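The complex appears here minus one protein chain, its other protein chains still in place.
By written order: A, B and C. Residues from 1 in each chain.
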Amino acid sequence: MSQSISAKKLRAAYQRMLLIREFELRVERLFLAGKITGTAHLCIGQEATAVGAVMALRKSDALTSTHRGHGHFLARGGNPDRIMAELYGKRSGYSGGRGGSQFMADYRIGYLGANGITGGSLSVATGVALAARLQNRSRVTLCFFGDGASNQGVFHECLNMAALWKLPVVFLCENNGYAMSMPVARSIAGGSIARRAQAYGIAGEETDGNDLEAVWRAVTNARRRAAKGDGPTLIECHTYRYCGHSRGDPCVYRAPQEKVAWRKRDPIQRMRRILLTRGVLISGEHQRLMQETRRRVQQAVAHAEADAWPKASSLTKGVFA
Amino acid sequence: MSQSISAKKLRAAYQRMLLIREFELRVERLFLAGKITGTAHLCIGQEATAVGAVMALRKSDALTSTHRGHGHFLARGGNPDRIMAELYGKRSGYSGGRGGSQFMADYRIGYLGANGITGGSLSVATGVALAARLQNRSRVTLCFFGDGASNQGVFHECLNMAALWKLPVVFLCENNGYAMSMPVARSIAGGSIARRAQAYGIAGEETDGNDLEAVWRAVTNARRRAAKGDGPTLIECHTYRYCGHSRGDPCVYRAPQEKVAWRKRDPIQRMRRILLTRGVLISGEHQRLMQETRRRVQQAVAHAEADAWPKASSLTKGVFA
Amino acid sequence: MKTITAAAILRETLAAELTADPTVMLMGEDIGVYGGAFGITRGLLDRFGPQRVIETPISENGVVGMAIGAAISGCRPIVEIMFADFVTLAMDPLVNQAAKLRYILGRQASCPLVVRLVAGGGRGYGPTHSQGFAAWFVHTPGLKVVAPSSIADHADLLHAAVQDPNPVVFLEHKRLYGWREPVPADRPVVGLETARTVNRGHDLTILAWSWMAVEAAIAAERLAADGITAEVIDVRCLQPLDMATINESVQQTGRVLIVDEAPRSAGIAAEIGCRVFEASHEYLEAPIRRLTAPDIPVPASPPMEQLTLPDATTIAHAAMGLMETLQ
Partner (left out) sequence: MKTITAAAILRETLAAELTADPTVMLMGEDIGVYGGAFGITRGLLDRFGPQRVIETPISENGVVGMAIGAAISGCRPIVEIMFADFVTLAMDPLVNQAAKLRYILGRQASCPLVVRLVAGGGRGYGPTHSQGFAAWFVHTPGLKVVAPSSIADHADLLHAAVQDPNPVVFLEHKRLYGWREPVPADRPVVGLETARTVNRGHDLTILAWSWMAVEAAIAAERLAADGITAEVIDVRCLQPLDMATINESVQQTGRVLIVDEAPRSAGIAAEIGCRVFEASHEYLEAPIRRLTAPDIPVPASPPMEQLTLPDATTIAHAAMGLMETLQ
């Protein structure tokens, strides 16, 4: 099916990608500076998958994320101030500082949260899809997970059940070539994640995860099938993270040339070239957008810095509803 | 590859099938009579798969079983006296009465045990195969599991790892059409278990589980591949259990005609016809074999009846080695 | 007053919840035509259809995780785990997801999930079909844990669990399924944080729950014949614990015996023991006594299993011993 995204939307998508990139780069620096502690997994290089997939959703749809979730959250419209505050462990963070990078959500926008457990969101997403079916809602659920997560048993359990019951869920694997230091070649028998869809009799598709439009198309089609009652789709997006797995990863497990090669396929630069060619962006505008974006990120940092710590008296509150 | 089993072996196989059938029928009656308590899952109707697969193994090989394990154990040469004693909870049982039907083993003959957890033996078997590889042993491990077990996440994890590392393991699914009351059609998306092998780039094969020779051939080939270092095979044997899932199952979930149809494909009768045709068995001999078998089972019952209970003073002994 | 078994009253209660609230749904293995391994859901598929009674493949991890997804979407899933022993496969979603959602995500998230576990020994089912793991859940902040004993409580606490906006682990003892008791039609509402005084006594307090509360009540009758009046409290709500009721009793009797069929170490009896001690030590006339299973897997062999699990006889015996001890 040939579809295209409006110029306005493409532009917005581009801006969102910039925001994610700048946000993540800033978080990296904040970690190095000791402003943020704990852990965080950055998605620098994977922005097209996050934005392309999320923009294929409707407002009433839902999505679940992973440990590498800032991009998905920002793509869905998460507030950078509150995300940053959460990373700082501050009071206005999405989880009031309790969750940190791997445990925040905004149910009001259908963002059901990051997940510290590799593969942990697969079943939750499938259950959200089951509920939508029972509730006769038109909601489709998009489930992000990594190549590494696809080796968890629960992947198999959920694909099987989603396929059996034709649930309105889109399983989107961000195959960035590695699970931490484990390359796909040594962890995925048979070599392809998308092809595993066949085992369950559902649609499977590989796509260039650094091509926003390709991702958007794949998810749009999968979303349509899901909404029509045709069941789940497994989409494998090939992409790459430039950064280490998490703070302090020296990336000894991959060759420097590899990163160089992927830089040539950078999703943001590529998008910029396309937008310039199509006249959606005019020359020099990028600078302005970058400045805007950096200001936005700086504002988030300032917000988080100024924010208060959670109240000590709240420590044991709210374990139960 | 065309292979055939010697007449002597076929005859022995036939006797083993009879033993399993008679043993299980007797256990069923003992349950009804209240002589055995707890639970047991009988494999009446599935004898060809058990015997055909196990006879393809070498002495140095290993096998793991399931909750429905008496047949596998007897096929491998387990002592009926001690199996029966275990069902009675008596002292000479394979587990000294501690394990019951679902938890007994005889490591000396490479029978690594039944398993009360559906899918529980998949990882153990894969690990045994891994050890064999590391130890440079020629051992191949045969892993029995059911159609229901194939829906456990660990199935996926183990097939993936066994495939990645080309481990010498044969995954043998006894597809008897149901997991308890759950029909395969409602539990296995995509419809085929064997086909799931493709997801991992390994060999997958379906075979008639009521045809002893077919099972033997499939496992023999898979065993050879495994031993050669060509990795695991997933074999799906189609078979049927005549009895209920466990004691007290009224089988409301399946049509009586279904059982009638499968009775026509009874693995023992079928084998008898073949052996008679080939002259391996002479007319009337079956009666004698049956009598022998019944005597053997009766002896097992007598043994178990006469056996002592475990010593009370042993209760807390042996938790640790 | 009607007399009914736990199995039947659980079935009635599930039916009532399904009827009263369209968001209630059941999930589990063989809960359809088969009615569940113990027949608890028998007939419910016919009555409520496959949209409400969802029979699943054998995928405990995925199923509990899906139930969480459904719960945060506004459903009230009730999952049956055929034997509690299999919840070992679903600890991740229960502990790392369900238990933490509310505390971490705040008011936006509620997870009204009930996980019904078929727990306990005494039926000769062997080491992998006789466990309960209640202590694990008590040790997991964010989960409520309930283990009813009386037949009425099976209905009332299940109802309360379904109504509760939090994940509740609901332990059913397989020995109670066939147990029959009269159940008054009009009963006061029961909360998820309440203990139940089974009978009054002033010589000692016996704390028990689930099947052990039945055994304790029988023991109390025998003790009464020997002139010892035991106050039996069915703890029933294991997290949170109703320490007020427990301490009040202990402070009157001065002696306490805690009975649990689970292995001893780091069990719930230890927690209750410590809390009683912390709150009531100056009232104690004898050391707190725990009667539990030893630290062994539950053996299948009937006489060995019987030796493993406390029962009315060993409870009465321990109580007598306790009456003879001086602090």
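As a working rule, contacts are C-beta pairs under 8 Å (C-beta built on N, C-alpha and C of every residue); 3 or more make two chains touch, one makes a residue touch a chain.
All values reported here derive from a predicted model rather than from experimental measurement.
Considering the intact complex, the chain excluded from display touches A, B, C.
Interface note for the absent chain: among C:G201, C:G273 or C:P302, the touching residue is C:G273.
Only one residue in the set B:A125, B:M182, B:V215 or B:I268 touches the chain that does not appear here, and it is B:A125. Set against the missing chain, the residues A:G97, A:G209 or A:P232 yield one that touches it, A:G97.
Residue-wise, the contact with the chain that is not shown comes from A:A149, picked out of A:L10, A:A149, A:L164 or A:A203. Residues of subunit B in touch with the missing chain: 62, 94-96, 98-99, 103-108, 112-113, 115-117, 120, 122-135, 153-154, 157-158, 160-161, 164, 318-321. Listed for subunit C, the residues touching the missing chain in the whole complex are 61, 85-86, 88-89, 91-92, 94-96, 99-100, 103-104, 127-128, 133, 135-136, 138-142, 239, 241, 262-263, 265-271, 273-274, 277-278, 281, 287-288, 290, 294-297, 299, 327.
Although one chain is not displayed, subunit A still touches it through residues 37-39, 89-90, 93, 95-103, 116-119, 148-149, 151-153, 179-182, 186-188, 249, 252-253, 309-310, 312, 315-316, 319.
We adopt the following convention: only the chains that are shown with their structure count from here on.
Subunit B has its Cα centroid 46 Å from the Cα centroid of subunit A. Taken residue by residue, subunit B touches two or more other chains at 151-153, 186-188, whereas all remaining positions touch fewer. Shared interface positions of subunit C, i.e. residues touching 2 or more other chains, are given as 57, 59, 61-62.
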